[in-house]
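Shown here: the complex without one of its protein chains, the others still in place.
So that you can tell them apart, the chains are marked A, B and C in the order they are listed, and the count of residues begins at 1 in each.
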Amino acid sequence: MTVGGRASVVPLALAASACSYQHYQSTFGNAATEARQFNILFVIFLVICAIMYLAVIAFLVASIARRRRAGEANTVEEGRHHESNPLMRTALISWGAVVGSGLVALAIASFIADRSMASAAANEKLSITVTGNQWWWDVQYNAGDNSKMVRTANEIHLPVGVPVRIYLKSNDVIHSFWVPSLAGKQDLIPGRDTDITVVPRKVGIYRGQCAEFCGAEHAKMALVVDVDSYRDFIKWWQHQLQPAPAPATPLAKAGYAFVTSRNCSVCHAIAGTPASGTVGPDLTHFASRRTIAAGAMPMSEGNLYGWVEDPQSIKPGSKMPTIGLEPNELHAVVAYLETLK
Amino acid sequence: MSSRCRASFAFIAVAALVAGACNREERHSRAKPIGETVPAGESPDTIWPGGTVPQTLDPRAKLYDNNAPAISQGQQLFTQMNCVGCHSHGGGGMGPALMDDEWRYGGRIDQIATSIAEGRPNGMPSWRSKLTTDQIWQLAAYVRSLSGQPSKDAVSSRAEAMSNATPQTLAPREPAHTSDTAEQ
Amino acid sequence: MSAHVPERVRREDERLARERQKIARDGPKLKGAKLEARLERTWSRPRGIIGWLATVDHKEIGRRYIVTALLFLALGGVLALAMRVQLAQPDSALISPQRYNELFTMHGSTMMFLFAVPVMEGVAVFIIPLMLGTRSTAFPRLNAFSYFMYLFGGLLLWGAFLLNIGPDIGWFAYTPLSGPQFSPGKRADIWAQMITFTEVSALAAAVVLVCTILKTRAPGMTLARMPLFAWAMLVVAVMIIFSMPAVALASSMLISDRLIGTNFYNAYEHGDALLWQHLFWFFGHPEVYIIFLPATGFVSVITETFCRRPVFAYPIVVLALISTGILAFGLWVHHMFATGLPRVGYSFYTSASMTVAIPTALQIFCWLATMWDGRPRFQVPMLYVVGFIVTFVIGGLSGVIIASVPLDLQLHDTYFIVAHFHYVLIGGAVFPLLGILTYWYPKITGRMMNETLGKIGFWMIFLGFQLTFFPMHLAGLLGMPRRVYTYPAGVGLELPNLLSSIGAFVVAAAVVLFVINGLFSLYRGAVAPSNPWGASTLEWAAASPPRPYNFAHIPVVESRTPLWDAEGELPVVTGLRVDEKEILLTTVVAATPDLREPVPGASLWPLIAAIAVGVLFVSSIFSPWAVVFGAIPAAIATAAWFWPKELKRHPEPVIS
Partner (left out) sequence: MILEPRFTDSVADLPTHKFGPSSLTWWGIIGFMIIEGAFFGLAFAAYFFLMGHEQGWPPEGRQAPNLLWGTLFLIVMLLSEIPNSMIKKAARERDVPTIRGLMPVIIGIGGVLLVIRGFEFNNLNCRWTDDAYSSVIWMLLFLHTTHIITDWGDTIVLWLLMRTDLGWEGRRLVDTDENCLYWRYVWLLWIPVYLMIYWVPRL
């Protein structure tokens, strides 16, 4: 993966960014200071290690080629009483010195990168608390007074250029918050408070996934990070503070009735409605999100129908049960959910 | 006993162990939904006046009774649905205690499931429209484990929480009670 | 001797002293075919199934270890193929998540606990006594007990897997996922108890190896003349003794958390989930060096023989082995860089993880210098050494990359790590293992493996390996976490995963070819002389396959390459008994003859003790009282194992 190759990948990805939500989940995304420092350090390590590797292979090839010309003397006595000549001894010492100094250089480069990352993130302006649950992310924007606190799930919007500190908690097992294009991962451990600091540099949609095995649906515990311009972010924030819009069409009203009285309200919360369960993700602005079920599928009507009708066939083992809805109830619920922009 | 007969005994014992073990660990996260809401006609109430012979056990019982994943899900639901509010951790409070062997409405898993689904007088709400049948049966399986009825191997010793009760794995096992009211 | 000895006992002593003179001993008067016939009768075990179960012959136990471990390799490999088929294309619903989680847990646990460590111990238990010029390991019954414990651990894990109650928590079972609440039922307990089985087996084998290497070397084989493989196994055995208790303690604490409700890992009751990770990885990292160091011993042995030259700078290689062994205990936190511990601590572990690369780099230089200075012949074992160097160095360098905290935060728990540890484990340990099995195959079975099949097999596994695991570096960089049963389409992971899946089948074919070559050569391979490769170490002075007593006379060693300096005749010491099993003990450093030690005879008690301890372990999954009541039969069995058959005194002590 030469540097050149990597450069060509970046524009290609950007071009495809507009439509598909699986936009970009790779360390080459270079979308934040931390990711950029990772790439610089990674290239340094790669170059030095490649040099060391070529040295070993050169030595190997040379020693294979050297003796082959001297024929295949098979006699046993040949191998006895071989004093190692002093040249080899100095070669050994210099080899040790080269390896040692190479490693010291790499260690120092690593400490410098580590130091600069920590200092870049010293004065964070935005603070978010992400709580890991079995197989979805509960996101909460901390703000001065509670009226400004935004609660969402499986999706994070970040203003570009603004350092943000994400506090990580877990309600059950150990998860690991990792958005490759932005920064390194950090575990969410029950009983311990960890945090991660990101300074996004490039607008775009970036996908992340849980990186610590956390049970049946570890593979489908993803989240999407939307880096917006500052203006868009503020617009998004204001919109998130609004309660859920009241349903207009009769079908949506029937859906509202079902959602707030039946199973959904026990686990999910929708601001501005009696549904206030905290067991499942917050659905206040569900339809404005890009994915359903923690990144399992892109948001679309067809997928929404599939998910609400039988979540167990999409995420078997997920905590969301298959309610066995009647067709009319299903249409009503989906219609109402689509109004939650 | 001829050696052949003894061998067959051993085989049956092993098969029983195997069958028991298999069911205990089976995770029923069924991909295809079974259209099983509670049957249209309300299930007849499970209290039999005059202590007559209790009805046959509901076929779903063997999916949930003694099934470790079901009991574990029931344990999480028990806290998430705030059953702790009235029943605390099984010791009882506003609601009756679930750890003893006093069952006003029957201690069998299908009877407990009906109590949860239908609700009971004196404050037990009906959960049929709030929880799916699968969840109700999981809760019933966990409630039975609170009073020590399922086998010790299926229950968990503690939750990832403040230690609130002596471990179920050390509690003595209780025989399943059909319905106490009949005996009083 | 002292005033306390009564008259009766003193007369008994004189009678025994007289009888002692009449004992037949090997020497100039008793040698050749007559001696070998009598030794054969003394050292061979009783016939039939009882004898087969009661054997304490290190060669039979070593062969069993190797065959059982290779069986588990095959089983683990089949699981890997199933995983690769599932991951061949995105969003595939071929295997359910629950089944896939069981697959990768079983693959990891089988490869690490049931294949890698036992196969190294098996080869060592078979070869070390021959290489050191003695007739048996120390504590042969403990050796037999160790094999049975390993076998029962494997049967427990695989029995549970086939009964559909196998573990599904990953091969390192982080709490609280493996805790009582999130792993219902007995799946995690079975995994934890398998650890207890294999750990008891590895510790027993380690004590056997340490005592054998330190005390039963041939006279004259000072520590400075000991073969490098023996050095490697000594360091490995000491590492096992210090590291395995960590996982034993951690898994016992996990079982007690799950069975009697202790709160070691319960974050809400003053416990800590990271306590498990610290204890597990304190064992985990030395474990991977326990798997790698024997392979360095193999490479040294192969390089020395096929380059017709002692390994360059022997003291450097020995010091490198010892320093790797010591440094391995200071690295474990580099598995926990993402858990939010203070950054200052991490920088210590970054530098420690980098430092451990230096001794291995020096060893690689010494092997290359041996090839440079020697006359390498590229038969199959030497090909595996070249394949080892080409592959392992990539794994070592990717290890240096992930030793740095900022890089590891991106690469931890991704497929980059999967690529790294397969490069260092398959490249670093399995390649030398395949080479050494080909090298010692004539010594173990008396027949040569087929050369062309071997070469085809090598190129297949070498190229198949690169095709399988190199794309995983890219998959990791493209954001694919570990242990995911599927991945979404459109994220760019399709190509690397498809290549890996194809490569996996090539590697599987190569392993099948190796097994066919092994089985085919058992009957049709060329009959092997005692030293087919013209090697220098003592095991090639014994017959192929070695007689039950290994050497008619205990050889004397005067240099690091005894057979190359032997000029047609081997100096030996004489005087060991012929009618009873006996070995010569020598002093630890200078290996001067010190003591004659009776060797225990074949006995069923190790098997019975292993069954009793096995029943105790398995039943303690289900009830804490099993530990109390299970201990009684185990105590009886171990006491009977120690109790002599007849309680009368012999002219010279005998362990019957």
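Basically, contacts are C-beta pairs under 8 Å (C-beta built on N, C-alpha and C of every residue); 3 or more make two chains touch, one makes a residue touch a chain.
Small disclaimer: the values here were computed from a predicted structure and weren't measured.
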Whole complex considered, the hidden chain contacts B, C
Given C:L155, C:I322, C:V390 or C:A566, the correct residue touching the omitted chain is C:A566
Touching the hidden chain, out of C:I165, C:L214 or C:I426, is C:L214
Full-complex touch with the removed chain, picking from C:Q86, C:S256 or C:T370, is C:S256
Contacting the left-out chain: of C:R84, C:H285 or C:H553, that is C:H553
Missing-chain contacts on chain C, rising order, are 1-2, 4-5, 9, 12-13, 25, 27-28, 31, 138-139, 142, 203, 206-207, 210-211, 214-216, 241-246, 248-249, 253, 256-257, 260-264, 266, 269-272, 275, 278-279, 282, 529-531, 541, 543, 552-554, 556, 563, 566, 568-576, 584-585, 587-588, 593-598, 631, 635, 639, 642-644, 647-649, 652-653
Residue positions on chain B contacting the omitted chain are 158, 163, 166-167
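FYI, only the chains that are shown with their structure count from here on.
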Contact graph of the chains (line, ring, star, complete, other): complete
When B-C and A-C are ranked by contacting C-beta pairs, first comes A-C
When centres are defined as mean Cα positions, the distance from chain A to chain C in whole Å is 38
Residues of chain A that touch two or more other chains sit at 172, 190, 216, 316-317
Residues in chain C with touches to at least two other chains are numbered 96, 98, 176, 181-182, 267-268
Note: in the complex, chain B contacts chain C through residues 18, 21-22, 24-27, 29, 31, 68-69, 71-72, 75-76, 152-154, 156-163, 166-167, 169-170
Within the complex, chain B is touched by chain A residues 172, 190, 216, 261-263, 265-267, 279, 309-310, 312-313, 316-319, 321-324
The residues of chain C that touch chain A in their complex are 96-98, 101, 169-170, 174, 176-177, 181-182, 267-268, 271-274, 307-310, 312-313, 316, 338-340, 343, 346-347, 350-351, 354-355, 357-358, 361-362, 364-366, 368-369, 371-378, 386, 389-390, 393-394, 397-398, 400-401, 403-414, 474, 477-479, 481-492, 534, 536, 561, 563-565
